[in-house]
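Structure record follows, encoded as C-alpha cells.
The complex appears here minus one protein chain, its other protein chains still in place.
On to chain A.
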Amino acid sequence: MMQSILKIISFIGLILTVVPAFLVFSGAIELNFHKTLMLIGTLLWFVTAPFWMNKQKEPAGEA
C-alpha cells in the first residue's frame, strides 16, 4: 500500500517535470512558472523514487 502511494507521488513528480514545458510551448503558461513546477516535480521524484525503484529484486538465475 505504502509503495503504491510512493509510486503515485513519483509519477506525479515526473508529470510536473515534463508537462509544464509543453504548456509553455503551447503558450498556456510562462517560462518561470514552468521552472517552479519542474523543481517541485524534481523534489517529489527524488524524495520518493529511491524507496521503490531498487526494492524489487529480480530472482537469481532467471533466464
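Simple rule for what comes next: a residue touches a chain if its C-beta (ideal position, glycine included) is under 8 Å from a C-beta of that chain, and two chains touch if they have at least 3 such contacts; residues count from 1.
To be clear about the criterion, contacts and distances are computed from a predicted model.
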Remark   = Record lookup, UniProt, unshown chain, options "Anaerobic sulfite reductase subunit A", "Purine-cytosine permease", "YciI family protein" or "ABC transporter ATP-binding protein" -> protein name "Purine-cytosine permease"
Task = Over the whole complex, note the residues of chain A touching the chain we left out.
result = 13-14, 17-18, 20-22, 24-25, 27, 31-32, 34-36, 38-39, 41-42, 45-46, 49-50, 53-54, 58, 60-63
